[in-house]
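Here it is: the structure, laid out below.
Omission of a single protein chain aside, the complex is shown with its protein chains in their original locations.
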Amino acid sequence: MVTRTTDIQTEEDQLIPSQESKAPSSQPLSVLGGNPVLYPLELPQSDTRTSTPAVGQRATRPDGRLHGLGQTQYIDDISFPHMLHAKILRSEYPHARIVNIDTSEAEKMPGVIATITGAEVPENTFGPTYQDQPVLAYPIARHLGDGVAAVAATTEQLATEALEKIKVEYEPLTPVFDPLEAIEDDSPKIHGESNIYTSKIIKKGDVEKALKDSPHVFHRQYKTQMVEHVPLEPQATIASWDGNGRVTIWSSLGRITLGREDISRTLAIPQSRIRLIGTIVGGNFGGKNEIRNEPIVALLSKKSRRPVKCVFTRDEEFTSSTIRHPFIMDYTTGVNDEGLILARKIRLVLDGGAYCSWTGTTIGKGSILAPGPYNIENVFVEAYAVYTNKTTTGAMRGFGAPQVCFAYESQMDEIAHKLGIDPLEIRLKNGFSENSLSPTSQTLQSVALKESLNQASDRFGWKEWKA
Amino acid sequence: MLIELRVNGELRSADVPPETTLLKMLREHLDLPGTKLGCDVGDCGTCTVIVDGVSVNSCLLLAGRAKGSEVTTIEGLANSNTLHPLQQKFEEYGALQCGFCGPGMLMSAKNLLDNNPTPTVYEVRDALAGNLCRCTGYTKIIEAVVDVSRDMKAESDA
Amino acid sequence: MKSLDYIAPNSAEAAVALLSENGESACPLAGGTDLVVDLKHAPGDIELLVDVSRIDEFRGIEETEDGLRIGSMVTYGEIMSNPICLEKTPAIVDASHTIGAVQTRNLGTIGGNLVTCVPSADSAPALMVLDAEVTVAGLDGKRRMPIEDFFVGPRKTSLEPYELLVDIWIPKKNLGKPSDFYKFGLRKGQALALVNAAAAIDIKKGKIIDPRIALGAVAPTPIRALKAEALLANEKPTPELIVEASEIAVTECKPIDDFRASLKYRQQLVRTLTRRVLTRSVEIASNR
Partner (left out) sequence: MKKRGRGMACMWYPIGFTVLANPSAATVKVNTDGTATLLTGTVETGQGALTVLGQIAAETLGLSTDDVHVVSGDTDVTPMDTGAIASRTTYVTGNAIVKAAEKAREILFEAAAPLLNVKPNQLEARDKRIQVLGFPSSSIPISDVVQHSESVVGNPAIGSASYNPPTLAMDPETGQGKPFNTYVYATQIADVEVDDETGEVEILKIVAVHDCGTPINPMLVEGQIQGGISMGVGFALQEEILFEEGRQINPNLTNYIMPTSLDMPELEVGLVDNYDPTGPFGAKGAGEPTAVPTAAAIMNAIYDAVGVRITSLPATAERVMMAILEKQDSEKTAATG
């Protein structure tokens, strides 16, 4: 730190050429007059909002107007007097036992008001399916995105600097990263006795016999990658307590009712003493569907007796929020000469990362949807979700559907190509229609698959192009 | 250090530490939180503002460098009687969803139309490539910008 | 970002003096599109930023009797809208257009791009094929060198302590020389180069004269493909010859294998890009 700011400032006055800008363009600014904007604006409403009937209108959005004016308040746009800023220290190992955490040096820094570790969280587990995630890892850290301690300080910069002063003693444990390795009996275990933490079977007809009897059998393995939601707004929270011991939490969470239950559980206070406000969320896509830093910020606020804000950095948004499950998918499909599907056998392995999160829903939807929107009498799907010491996978737009669709639709085209059938024809031939039976033998209604195939093909000019 | 600049036509000043970015100065020192922080390293474009007639990522520009400049932020796009044509069309098209990219996107679009009132669709895409959006697939945003330029052309032809 | 001091001197002399007075704790700041990011992630020992972006002698684009002078603090945006560059050095304009996005191009400077000296610097190949020279200023005044000599290694230039890049010169004879630039990145917008390539040639009496090929992101610094150039010199520009030159260019590269691309893939890109920039340059030259 250069300590001569004042010297430099006097020098600087001489050195800066002039108040006139040297920036490249000398074009006049086309700022309209009358700024800053004063509200309310008296603007006409569009017909789409004022006519009846309301349903079917291309109604404009009142929140859309605020977005365009820059008037929408996301969490990071809210602040309070005396508010502190929180930062979270992340694990140094993908798998380790935390032996000791010493926050005393950080606490001595001027401007650092409170610190917290996992040991201080009243009920240090949460999760929508299994409560296997810690608010702050203790005593085991299971991936590098796990928080191990948090700091509240008067500025973000100070809070960041304070993290460096926290001493964490780890006893590294053997990590496992590959889901196929993790599935083996002798792999290092991440929670409990098996890394397979959830599985699903869908069984209809006799798939083995039907495959044996099929004139053509296709087999292929498909794989998908880990994907991040990339909401443009990183996750953010503010917590503030009042004199009645009631906490108000502003959060970028998309599910406040259940979020309040989780906060109540982790903080061990009644739900009636928690007010959770979900402001406009700056992009969710599934990544903001469970609590993340809300209990940490609430506890720091309680300890410091000040409002506390925590905003994820872009890096944290990648490493410490959930991401999309990678799938390893084995597809075996039996068809007859006309391209009718006789049997489909599927094995799915989901890389679950360090915690379960929304895997229950992902494996459920993934398995049910895996055979595709096709009439198939003989179906067998087995799916396994496996813990690894990587970023937690959770809800993301489609819950396993984009993964299995990539597999079933790739294989559909492979079959069509091999049998010399047009890709549109093979889909129309096998596709669901009204009252078709799903792989779980549910009678389907309001089925519009073939309508979508036909309309898309017409719009695209599929037949003309094929001819 | 004392930074004086003209923001949305008004002379503003603040005493900020020398490492302060223009983004931070606008949001935290000048009470203009319309400009957003999305990545803080110039990748996402949510912090786009116009400085002396060109669009920049305000997270990469030190406030000291903007000293004496003319800065336009999203708060300066409308006036008290009318929305800017871009804001109007963005609203009509439903161009923004979560809206977090919106302020930056609009400033990039304004910067384009200030410099090139009749852009091609490719030029619109190119002008917005520094503003990431995860919600919209950019489609309605591009349509709205093209529509504004069409109106501007019609107006100037009339 | 950690605490820093900031100062904006108004002459090269003053800037050099400030840098020398403050030693390693001081660092010149140009457009800041790379440096400010570095300061946020890994500030190191830097305590003072010397903003050189407003220094008059580092700015401006003009054509003189010697050739074209581009001030080091000229932004890519300025290059892209400059009539002289558009007419006489289109490869530099093309290269500028591929850098970052509009906002980056409005802040980032050509000098900053060269001084940062990453192997993938997009402006480098386009400048190299036009035989650009650079002027640097230091405590002992100014010196000038061919641009190839400026690049020493990844993030390492031949700038001595307290020296600053003043301007870039394109020799008069190369203004309007048929040339082409091609960059390949992982997407169309805001991409870093996996490989970039530029070529410039003249054709006289049906033969290639003064061929130049430069490649980026395929070696520790941007490089010239000298053997490939030698193969082309004074030959008839046939598609077969261009393919052969492109294969030789592949052998002149030492690309890395990293998470962005494998060595083998980068070689494939060198093969394709070299052929394309040469083919295009020949087309331009032939249509004269």
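The chains carry the letters A, B and C, assigned in the order they are written, with residues numbered from 1 in each.
Methods note: a residue touches a chain if its C-beta (ideal position, glycine included) is under 8 Å from a C-beta of that chain, and two chains touch if they have at least 3 such contacts.
This is a predicted model, so every value here is computed, not measured.
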Chains on display which the left-out chain touches in the complete complex: A, B, C
Touch with the omitted chain, as defined above, among A:69, A:106, A:211 or A:230: A:230
Among A:258, A:340 or A:419, residue touching the chain not depicted: A:258
Which residue of A:48, A:100, A:155 or A:336 touches the chain not shown here: A:48
Subunit B, residues in touch with the chain not shown (by the definition above): 39, 41, 43-44, 93-94, 97-99, 124-126, 128-142
Footprint left on subunit C by the chain that the document does not show: 101, 184, 186-190, 192, 259-262, 264-265, 268-269, 271-272
Subunit A, residues in touch with the chain not shown (by the definition above): 45, 48-64, 94-95, 143-144, 175, 177, 200-204, 220-228, 230, 253-260, 271, 274-286, 288-289, 314-315, 318-319, 323, 360-361, 364-365, 367-369, 372-373, 381, 389-391, 395, 397-399, 401-402, 405-406, 408-410, 412-414, 417, 423-424, 427, 431-432, 438-442, 444-449, 451-453, 455-457, 459-460, 462, 465
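Simple rule for what comes next: only the chains that are shown with their structure count from here on.
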Approximate Å spacing (C-alpha centroids) for the pair subunit A, subunit B: 28
Whole-Å gap between the CA centroids of subunit A and subunit C: 40
Residues of subunit C engaged with two or more neighbouring chains: 1-5, 8, 53-54, 77, 106
Contacts with 2+ other chains: residues of subunit B: 1, 18, 40-41, 43, 54, 67
Subunit C contact footprint on subunit B (complex, rising order): 1, 17-19, 21, 40-43, 45, 48, 54-57, 59-62, 64-65, 67, 108, 111-112, 125-127, 129-131
Residue numbers on subunit A that touch subunit B, as the complex places them: 5, 9, 12, 16, 18-21, 23-38, 41-43, 46, 58, 60-61, 63-74, 76-77, 229-234, 280-285, 311, 313-314
Touch list for subunit B against partner subunit A, complex: 1-2, 4, 8-10, 18, 27, 33-41, 43-44, 46, 50-54, 67-70, 72-84, 86-87, 90-92, 94-103, 106, 114-115, 132-135
